[in-house]
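Every protein chain of the complex appears in place save one, which is left out.
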Amino acid sequence: MQLQTASWPEVEAYLKTSKGIVIPIGSFEQHGPNGLVGTDAICPEVIAREAGEAAGFLVGPTFNVGVAQHHLGFAGSMTLRPSTMIAAINDWIDSLVRHGFRRIYFINGHGGNIATIAAAFAESYAAWSMDGDACPYKLRQMNWWELPGVMDVCKSIFPVGDGSHATASEVAVTYYAYPHAVKDVAMSPKIAPQGSFTDAADYRRNFPDGRIGSDPSQATPEKGAAIVAAAREALARDAEAFFKS
Amino acid sequence: MQLQTASWPEVEAYLKTSKGIVIPIGSFEQHGPNGLVGTDAICPEVIAREAGEAAGFLVGPTFNVGVAQHHLGFAGSMTLRPSTMIAAINDWIDSLVRHGFRRIYFINGHGGNIATIAAAFAESYAAWSMDGDACPYKLRQMNWWELPGVMDVCKSIFPVGDGSHATASEVAVTYYAYPHAVKDVAMSPKIAPQGSFTDAADYRRNFPDGRIGSDPSQATPEKGAAIVAAAREALARDAEAFFKS
Amino acid sequence: MQLQTASWPEVEAYLKTSKGIVIPIGSFEQHGPNGLVGTDAICPEVIAREAGEAAGFLVGPTFNVGVAQHHLGFAGSMTLRPSTMIAAINDWIDSLVRHGFRRIYFINGHGGNIATIAAAFAESYAAWSMDGDACPYKLRQMNWWELPGVMDVCKSIFPVGDGSHATASEVAVTYYAYPHAVKDVAMSPKIAPQGSFTDAADYRRNFPDGRIGSDPSQATPEKGAAIVAAAREALARDAEAFFKS
Amino acid sequence: MQLQTASWPEVEAYLKTSKGIVIPIGSFEQHGPNGLVGTDAICPEVIAREAGEAAGFLVGPTFNVGVAQHHLGFAGSMTLRPSTMIAAINDWIDSLVRHGFRRIYFINGHGGNIATIAAAFAESYAAWSMDGDACPYKLRQMNWWELPGVMDVCKSIFPVGDGSHATASEVAVTYYAYPHAVKDVAMSPKIAPQGSFTDAADYRRNFPDGRIGSDPSQATPEKGAAIVAAAREALARDAEAFFKS
Amino acid sequence: MQLQTASWPEVEAYLKTSKGIVIPIGSFEQHGPNGLVGTDAICPEVIAREAGEAAGFLVGPTFNVGVAQHHLGFAGSMTLRPSTMIAAINDWIDSLVRHGFRRIYFINGHGGNIATIAAAFAESYAAWSMDGDACPYKLRQMNWWELPGVMDVCKSIFPVGDGSHATASEVAVTYYAYPHAVKDVAMSPKIAPQGSFTDAADYRRNFPDGRIGSDPSQATPEKGAAIVAAAREALARDAEAFFKS
Partner (left out) sequence: MQLQTASWPEVEAYLKTSKGIVIPIGSFEQHGPNGLVGTDAICPEVIAREAGEAAGFLVGPTFNVGVAQHHLGFAGSMTLRPSTMIAAINDWIDSLVRHGFRRIYFINGHGGNIATIAAAFAESYAAWSMDGDACPYKLRQMNWWELPGVMDVCKSIFPVGDGSHATASEVAVTYYAYPHAVKDVAMSPKIAPQGSFTDAADYRRNFPDGRIGSDPSQATPEKGAAIVAAAREALARDAEAFFKS
């Protein structure tokens, strides 16, 4: 069930059966020569949608622009300041809690979001902890590629050059979701360099075409389908366990 | 061209031909017994996508949760505090301006957003005005139903009971976009009451099923298609004019 | 009754008879060659004062500096950032609500304030809507020139060249309030250009002497008196209706 | 010269002769049984106006609501949160600096504002100090009753019962400014108690009618005139010295 | 008792005997040619520690970086923006109040902190005053050199050249606390100039080596011991009185 296409009476009925919701959370940022700017939003969105349809849980709107300041050296990348993102995530949480949701599961598509999501959760809990009342809800974040079993699938499909940004896996997932967006681009070098970064200028200097450690030219819609299938199952189980916790 | 499915080199190439981008901006909130919670995000999103494809301009991510505090009495509705939304819109603007975008057009789907978007624009301009430098970019917001000619189409299709919230027109647009989400719900009363509101409790008291002045049971995908067709053309022209201004 | 010159026991007594208060809200900004920087604060202040004396309602302090970033290209103009204004208006509201005021009516003198006042109201209501409690108070804003009947008076007095900034009407009102401040300045061109603007540099480029569409050299204290008389009556009725709503 | 009644060309001309401006800053809060809620705004406003007319300097709008949380136990009192006031003062400063003002003198009417004004100044300077650039302007705050010689006049007029809140002196100044607002109220006890306070509940418990240490029934318009005369001269000299510093 | 070296059961036991805690609050900023950057944190920390051990009260962590924007022209100086400091102090207060502390005594080592601490207190009280509930706790700040009798000791030890920044007294206290950090530096001029300042550039221009009015080459650990002895006793008595208030 998608919140987007549900009516409020349908949501009200859902809340009588479950207090859980899944929120895809991503980023709009460069993903190398053949990757989509929306990759990190698309991946958790498609996985959550399929998992929600399979398992019957509610999927909320995609929090689509995250913390991606280090990608701003590449056209089209967007970012929130972390302090803005903390405020926005808390408004989302407060809205959902208002209706009776008690388990809010953020399925994340972007490594750069992890710390700020965790800080946003601590900001949310802190209001209760400082007041002395018990917080009535639980928050969870999970990166889709860290769902049980998913990385194994990715590594078996892309034993070489999956990488850590603009990965073959995530590009494959987006090609599965948007097959007309497949881009045929030669990679040079074949596998991008590894390394670390600070701000956008540093990132672009270290990773001239945006990729880190990957050869995403290996990505195909079919490979993406296999990854989504694994992630969908894993998310369904993990969300169910969280909703019952 | 959709930013979501573009690569950064494609965006870089686009920027050599145009400095303009269109951002759909909406809300996740109740839309009555048969309307979708995502209505106000879906409408500008589908109109912008079709207009962008027709006219060749870039469409960015949908700013999908807006200021809808008055709808929180109905399950599934979400809101940002206006101060959060001002900060978030400014982060989006600053990100886009960083890449060279100089005309940012927010196509809006929710009346409750209008004031906060305008305030966010003033916050953005104020930084330049207070420093004394000339702002290099222009911002524009437009409600999709106020695009030239659109309201005439809506009124011709729904001469009675289009209303002002959960309108027959907007529900029709979402049914066009998501035909599987069409909901067959009888309306009681046939046409919802008119009136004003303050907070969520006041809204729910005045408008028990969420609608204001509308009979959205008239909505069909076909009627939505006609509205989108009109809005798509109007947006293409209006955005083009803005980009050249 | 003016809050400024009332004692707290007088306010306490007033609250036993009415829960309503009127707050003039304006701006300090350029108003063309012969207009006063304080125009947008003076107009609602004088209208509210006279209406309050006639109708017996309480008038609070004037919120005198608003959102006028676009006027900063002209000496003496001042602005708040919209986010600051939202915070300040909310502190004013919270203070008044603390004492039992339940209807707070902002009579506004500046178009640039409208969006931010509306956003501030949504910020105030949102605290209640997100908590799930019913908000015990109502907020209203009204531009003095949009009070019933006022624009008709203005148009009958200034059939040509009333304009939309530094209007003949508002300058006349200030001349009525401060007759010693009447300035005899020739306008060139007689009637200022029309148009739109973004930031301060853009505004100054488009409107070199600050006026938009107006010939305020027509303003006199007598004409201002007629406008104030109409606005005073209209405000008294509108506030009374709001206080009873 | 009053900014309120000046035109922008007049301000522009003024800036060629002086870079200084005086801003009255006060509070709207209870001032005991016979004192005006607007006392702390009125006093610096009237003193600044008369000094500005005598000495030819520019007087800006009155920052009329300050930090008065401790007075909220009495009807009509209003407050800003200190963090809001810091933001608002900085917006005022930034606006004035934009036009070339280089000496901004806040003449203060409320003890509860002092710390927050000082913090606001530090916030303003900090932006320059942290960037490493020299700040081009200077800020000053002065309580009107601490202007050279003023306290001597007050003590000679009210040798007993001037007090420290709702003082005979400040009430006298407001009676001079608004003679029709003189209130004839018997004080009980004749002289109010002394003491300290924390929040509004604590204040009201300690000072049941709002006064601290004062017998403001001694106030008359004539006594206020004498105080204003002294303060006007002192402010003219002090502001002139500051503008030249 | 030091919170730093206490266990939570020890704190819980303490709270059964006292609701009071002392928080040293200082600054990291230049203190002239022979003074320590940590002077303003060290002084209240050592005085509070000795007083706490003597009198049995609890001493919390040192709030070690304060508002010192004016010292940023000298290497090693650090500052918070006042608005940041207000937020941080309020988080500290809220945490302590959560556990049942009802008297929080900030012993301050830095003149530049005074206003912001006072503003932070008003921010804390304002939350209660605006809600209408009585605040259950009291806050106090005291500069260590203004504790009863301390200045007399300082003046008797340093009759000439104690000064107002990088004072002989405070440097002596730090030398007592950190005898290995004594620095033998000749002062030129012997006694530093007096004066005022605004931002960091202005400060450095007026006070080239950082001192104001002082000759801190007179400082010795022994002299510092005498000052600490006086301050320790005075703080013990003052805190005890506050805890009982």
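To keep things simple, chains are lettered A, B, C, D and E as they appear, and every chain counts its residues starting from 1.
FYI, a residue touches a chain if its C-beta (ideal position, glycine included) is under 8 Å from a C-beta of that chain, and two chains touch if they have at least 3 such contacts.
This is a predicted model, so every value here is computed, not measured.
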Omitted chain's touching partners, listed by label: A, B, D, E
Among E:G56, E:G76 or E:G195, the residue in touch with the chain that has been omitted: E:G76
Touch criterion as defined above, residue of A:G112, A:G163 or A:P216 at the omitted chain: A:G112
Interface residues of chain B (partner: the chain not displayed): 91, 94-95, 98
Chain E residues touching the omitted chain (full complex): 2-9, 11-12, 14-15, 28, 30-38, 41-42, 60-62, 64-65, 72, 74-81, 83-84, 87-88, 91-92, 95-96, 98-100, 174, 178, 180-181, 183, 185, 210
Residues of chain D (touch criterion as defined above) contacting the omitted chain: 129-132
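Quick note on the criterion: only the chains that are shown with their structure count from here on.
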Common touching chains of chain D and chain B: C
Distance from chain E to chain C - Cα centre to Cα centre, in angstrom: 47
Rounded Å distance between chain A and chain D, as computed from the means of their C-alpha atoms: 54
Contacts with 2+ other chains: residues of chain B: 72, 79, 81, 83, 87, 129-130, 132
Pairwise touch network: line, ring, star, complete, or other: other
Those chain pairs that satisfy the touch definition: A-B, A-C, A-E, B-C, B-D, C-D, C-E, D-E
